[in-house]
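In this view, the complex is presented without one of its protein chains, the others remaining in place.
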Amino acid sequence: MALLEFNEVSYIYPNGLKAISNLSLKIDRGEFVFLIGHTGAGKTTLLKLIHREIVPTEGTIFFDNVDISTIPWSQVPYYRRKIGVVFQDLKLLNYKTAFENVAYALEITCLPPKKVIWRVPRLLKNVGLWEKRNFFPDELSGGEQQRLAIARAIANDPLVLLADEPTGNLDWDTAEKIMEIFLEINRRGTTVIMSTHNLELVRKYKKRTIKLSRGYLIDDYIP
Amino acid sequence: MALLEFNEVSYIYPNGLKAISNLSLKIDRGEFVFLIGHTGAGKTTLLKLIHREIVPTEGTIFFDNVDISTIPWSQVPYYRRKIGVVFQDLKLLNYKTAFENVAYALEITCLPPKKVIWRVPRLLKNVGLWEKRNFFPDELSGGEQQRLAIARAIANDPLVLLADEPTGNLDWDTAEKIMEIFLEINRRGTTVIMSTHNLELVRKYKKRTIKLSRGYLIDDYIP
Amino acid sequence: MDLNLDKLRAGTYYILKELKSNISGNLGMALISTLTITLAMIIIGLFMISYANFKRIEAKLSSYVKVHVYLSDKLSQEEIDKLIDKIKEHPEVIDVTFIPKDKVFKRVFEGLDIKLKRKLVYNPMPNLLEVSISSSERIEDVVNYISKLKGVEDIEYWQKYFKALRKIIDALKKAFSLVTFLILVASVFIISNTIRLTILARHREIRIMQLIGAAHWFIKTPLVLEGMLISTVGSLLAILLLNLIYIRIYKWFSNTATLLSLLSPSGLYKLWITLLLGSVVIGAIGSYLSLENSLRELERKEGT
Partner (left out) sequence: MDLNLDKLRAGTYYILKELKSNISGNLGMALISTLTITLAMIIIGLFMISYANFKRIEAKLSSYVKVHVYLSDKLSQEEIDKLIDKIKEHPEVIDVTFIPKDKVFKRVFEGLDIKLKRKLVYNPMPNLLEVSISSSERIEDVVNYISKLKGVEDIEYWQKYFKALRKIIDALKKAFSLVTFLILVASVFIISNTIRLTILARHREIRIMQLIGAAHWFIKTPLVLEGMLISTVGSLLAILLLNLIYIRIYKWFSNTATLLSLLSPSGLYKLWITLLLGSVVIGAIGSYLSLENSLRELERKEGT
């Protein structure tokens, strides 16, 4: 069975805009998927649906054979922990330092402090932010903030990683380094779904690519 | 005389980090300049200095032969109006719709309401957001938000346009459209300084390119 | 010139528009802070009403003040008349009435309400002067003055038996004034703090406006107006509620305590106007100061 299964999913925002139209899709455990499409195509909306930030207006989404719309409110946080997310707008906690932002993702699982202190430095070093560990998000450059969001997203060794435009503020070299990190955790079993506008990355890494246009799935191929 | 002149400018952030080191630079009226460099190189800091969001720790910046550090606090807003900025983190006003965000940039100059109502639609259509005019920023996709920030930045026909990574969330086609807009206002006399990680754009448009690395100006060439 | 007038008109229009969008964009906060201000205003209002009525009751009680001067039997009518004139010379004395000893006797026992069926062989009572004075506070003065006059055998005054009570009332009055003052100060701070909180919560927006190039007055004016509007609406609500409460209390008082008339509800309009103006001023000052604070803090960050 697929890890993630969309069955004729549509989503209409409260203001009436139909962002996802009749979308069916299967993603297996351990896949690496690029999500592309013009701006406003519905990439972020699709990721929000998987993360259960929103629930489908029509259709169903199965995660590990569970219809995620049926997860009760109190269980949603536990579902979300299985999924690491790099939000397009980063969503860093402004009152916490870089270190604390990453640590927070571990703390919510009540991981013992020792393990947190052991794991966070590795994560920050991975994205090249160890020297900036005591900086607050608004003291970081745009690219540094993005890397911090990435470190946080992968902190929990999630089952699925949703990365929404994770290289938008990164130069090519840094973007490649980040891609290496994603490929590495993908090799270790994490399913990665990454939205991007950087077609060069898509071309270079040759992974399954899903293309959206105005909410419709118009292409799904492995180069 | 150059429009903008940096004389051995250094900037140290309050936390002690030296983001700009001993930078001298001249930019003439009507130039189009790409600002490149790895993440954390100091591009945003350089733009902040021009915009007088921060003032140099050492050295002086002349704008139109005026040392901008000496502009009194009460006059700073009027100075800033000469400069349109696309902030890297967009800085949209969340409680205003797309229309109102653009209109606000005109309203602060006390432009008569009629002219505002006449000009805003043109700006929104320019960036392809006219249908989304009544959406609030958090109802827009990442790319749409970025285009909104661009519309706002050029609303006032600024003397200088500072665009900090304005295409980071845009697909190639949309990025090219935005570049066309920038080139158009540049032709009409606006000096444009645009930081970017998208080297393909830099390669394609063949404009003066300034490269920063760890706060130092390491390259300044016209291809 | 024509252009400047246009700008002024446009600026005014934009500021009002901004005010509207500020409030609708932060409706939850606006409502909560309005409610808080209503409550603080109710507290102030209750105190001011209480104070006004307290003063009134106090004045009423004072108007009952009379001093009884018992005269020596040796005085002739002429001497008594002279004495009355002398007493009248004291500035606090309003009126002096002569009461002959027969009436005094009757009064004492009637006053005590003891049915006295038996007759006395002779009247043990002296002649009496009843002296009305203008205020209970200066009574000791008057008593002192009179007691030094010739022919005065003894002085009695109502208050004497209630010196304790009088002291209680005086002490209460002072404590009450103090408490009123403290509560007034506290409420004013609560109101300006509430407005401060709503402005603190908008730091980000204010910073963005500054960066886009909005002039200080363009940023400040709508926010100050908002602070004023919030506190005006808050105090209007408070005045409405207070009026309803007061009318109830007033009615219920006039039923149970006929002797004690409160200020009539319609007589409070001056108080309401004071409250309203006060709150507008507090709102303006509170928001202006916290804005100055915010803007200056942002300025500091700028390194200028």
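Brief remarks on what is shown
We call the chains A, B and C, going by the order they appear; numbering starts again at 1 in every chain.
The rule we apply is simple: a residue touches a chain if its C-beta (ideal position, glycine included) is under 8 Å from a C-beta of that chain, and two chains touch if they have at least 3 such contacts.
What you see is a predicted model, and the numbers here were worked out from it, not measured in a lab.
Considering the intact complex, the chain excluded from display touches A, C.
In the complete complex, the hidden chain is touched by one of C:249, C:263, C:280 or C:298, namely C:249. Residue in contact with the omitted chain (choice from C:149, C:182 or C:240): C:182.
Contacts to the hidden chain, counted on chain A, fall at residues 51-55, 57, 69, 73-74, 76-81, 83, 85, 87, 91-96, 100, 104-105, 107-108, 110-113, 152. Counting the whole complex, the residues of chain C in touch with the unshown chain are 28-29, 32-33, 35-36, 39-40, 42-43, 46, 50, 57, 70, 108, 112-116, 118-122, 124-126, 153-154, 156, 160, 163-165, 167-168, 170-171, 175, 178-179, 182-183, 186-187, 189-190, 193-194, 196-198, 200-201, 245, 249, 253, 256-257, 259-260.
The rule we apply is simple: only the chains that are shown with their structure count from here on.
Averaging Cα coordinates per chain and for the whole protein, the chain whose average falls nearest the overall one is B.
Taking the mean Cα position of each chain as its centre, C sits at the greatest distance from chain A.
Centroids built from CA atoms put chain C at 64 Å from chain A. If you average the Cα atoms of chain B and of chain C, the two centres end up 59 Å apart.
Under the contact definition stated at the top, not a single residue of chain A touches 2 or more other chains. For chain C, no residue reaches two or more other chains under the stated contact definition.
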